[in-house]
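Heads up, one of the protein chains got dropped from this complex, but the rest are sitting where they should.
Chain nomenclature is as follows: A, B and C, assigned in order of appearance, with residue numbering initiated at 1 for each chain independently.
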Amino acid sequence: MRNLMPKSALVLILVAAGAISASAAGSEDDFKTAYAAAEAANKEAGKLRNQWTTTANTLAAAKKAADAGDFDKATASAKEAEALAKASIFQATSEKTRWREMEIR
Amino acid sequence: MASTIRVRATSSGETTEVQALIQHPMDSGFVKNAKGETIPPHFIQQLTFEHDGKNVFTADWGGGISKDPYVKFTFKGGKKGDELKIGWVDNKGATDTTTAKIQ
Amino acid sequence: MKLRSAIYLASAALSLALLTLASTLPSDAADKVDPVADAKAFKKFFTDKFPKVKLEDFVNGPYSMNEDLYKQWQDKEQFPPYEFSLEMGKEMFSKPFKNGKTYADCFENGGIGVRQNYPYFDAKEGKVITLELALNRCREANGEAPYSYVRDEMAALTAYMAFTSRGKPMDIKIPDDPRALAAYENGKEYFYTRRGQLNFSCATCHVQSPGERIRAEILAPALGIVNAMPIYRSEWSGMGTTSRRFTTCNSQIRGVPLSPQDDEYRNVEYYLSYVSNGLPISGPGARP
């Protein structure tokens, strides 16, 4: 199973990691902004028929933390969710042509 | 409601091979459901086979038998057209019985 | 070819830019849709990869690839775990709806021995009709509520219809209609497109790695995989439809599944069934 993770996966991870490190201490407003951005990105991924379960889970975690009043954690989760959603968008977009590399012909 | 018991019994002349498949959850009592609650034990404890008024096989089962349990055994005798009687009882007291013709 | 390697080497941002360009090019410039050639290449790929496995045996999934598994399967087939579902399907199939009609009234030959013709392309609607969809449409046309595509009733009905068609070669037709070809091509694209956080396509598991273990499961070859549907999976402790298989595959790779019988799922079933043409129907199947 070594070869199951192609190069593009690395790219996706890098994209995600970059966005996570940008997280900062947050207020409720920061959270709301971050959450809205994550939701918007995930909605776009949905239009591309490629949402990730991890995005939904991370969004849920963000909401839960916010409900508990932990806006630092909530904001960080929301930003992570946005990064995941963006990675899924990138994946869907690049696969529009890349899928043919795998095709049996 | 159809019987929970399916039986295939085939006579080779000298012996009869019996296979049975039973519809039953066979919950062991060690498994949790999606909510994290333990599913209480619910399994068949005893299964009997009778041919010509005589017991030919008894199974004593615990919760370690697979869901929809299966068993196969062979006994001497039994002719085509003979009847087999099969019955089970589980740990909650539910039972089912059926008869099957030897093929 | 040049475009492809360029994308491969480009950075994320750069490739995104390139891709925007690429998507404006006609995507089938070098790739005329040729299902006949596809099916031939698909079979050759698997028979080359598994020279010991007979073509018709690919429908037995992972059992065709591993002796120890094959024996366990043979043991199970003596009294298969889908037996109860099959009986339930037979009973349901013959029981009249409230209006007195039955499923048999909705299908050619009364629904017996016709599994190999599904899915088919419906020229009137311009879309692919699967057996599961046809069954629910039959229910609705007769005033009955449709069944869930992933639950036991649908599995039982398709199990019975598959059983009456066992051994018949899969016989999917692609009419000379650009919409049918487009549906086929869309199904193929879905099959090979990587998705989910794990970045797997259907092909990652079922073309590149059949016979291998992923975590604990032995992967089935894509060739003939639909011929065995529906399946009793020990892992599920129960039956599953083609819809259930597609949606759970998606969630396992951390992708949000589409709704059962969405266009992509019907199209990928159309593609997979077409490239498995000639292989026998073996459903209902039993799987680990």
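The rule is simple: contacts are C-beta pairs under 8 Å (C-beta built on N, C-alpha and C of every residue); 3 or more make two chains touch, one makes a residue touch a chain.
Definition applied: contacts and distances are computed from a predicted model.
J.: For the chain that's not shown, choose its UniProt protein name out of "Carbohydrate ABC transporter ATP-binding protein, CUT1 family", "Thiosulfate oxidation carrier protein SoxY", "Glutathione transport system permease protein GsiC" or "ABC transmembrane type-1 domain-containing protein".
T.: Record says "Thiosulfate oxidation carrier protein SoxY".
J.: Considering the full assembly, with which of the depicted chains is the omitted chain in contact?
T.: Even though it is not drawn, that chain still touches B, C.
J.: In terms of residues, what is the contact footprint of the unshown chain on subunit C?
T.: Residues touching the hidden chain, for subunit C, are 68-69, 71-73, 75-76, 81, 213, 215-218, 234-235, 237, 288.
J.: What is the set of subunit B residues that contact the non-displayed chain in the whole complex?
T.: Its contact residues with the unshown chain are 15, 26, 28, 30-31, 45-46, 48-50, 54-67, 69-77, 85, 87, 89, 91-93, 95-97.
By our rule, only the chains that are shown with their structure count from here on.
J.: Please classify the inter-chain touch graph. Allowed labels: line, ring, star, complete, other.
T.: Here the contact pattern is a line, an open path with two ends.
J.: Using the stated contact rule, I'd like to know whether A-C or B-C comes out ahead in C-beta pair count.
T.: Most C-beta pairs in contact, of the two: A-C.
J.: Can you compute the centre-to-centre distance for subunit A and subunit B, using the mean CA position of each chain? Integer Å is fine.
T.: Result: the chain centres lie 52 Å from each other.
J.: For subunit A versus subunit C, what separation do you get between their C-alpha means, in angstrom?
T.: 29
J.: Please report how many Å separate the Cα centroid of subunit B from that of subunit C, as a whole number.
T.: It comes to 35 Å between the two C-alpha centres.
J.: Residues touching two or more other chains, restricted to subunit B: which are they?
T.: Residue numbers touching two or more other chains: none in subunit B.
J.: Do you know which subunit A residues sit against two or more other chains?
T.: Residues of subunit A never touch two or more of the other chains.
J.: Help me check something: in the complex, which residues belonging to subunit C touch subunit B?
T.: Its residues touching subunit B are 78-79, 81, 83-84, 87, 91, 237.
J.: What residues of subunit A sit close enough to touch subunit C in their complex?
T.: Answer in residue numbers: 1, 3-9, 11-12, 14-15, 46, 49-54, 56, 84, 87-88, 90-105.
J.: Under the definition above, what is the set of subunit B residues touching subunit C in their complex?
T.: 2, 6, 8, 19-21, 23, 67-68, 70, 72
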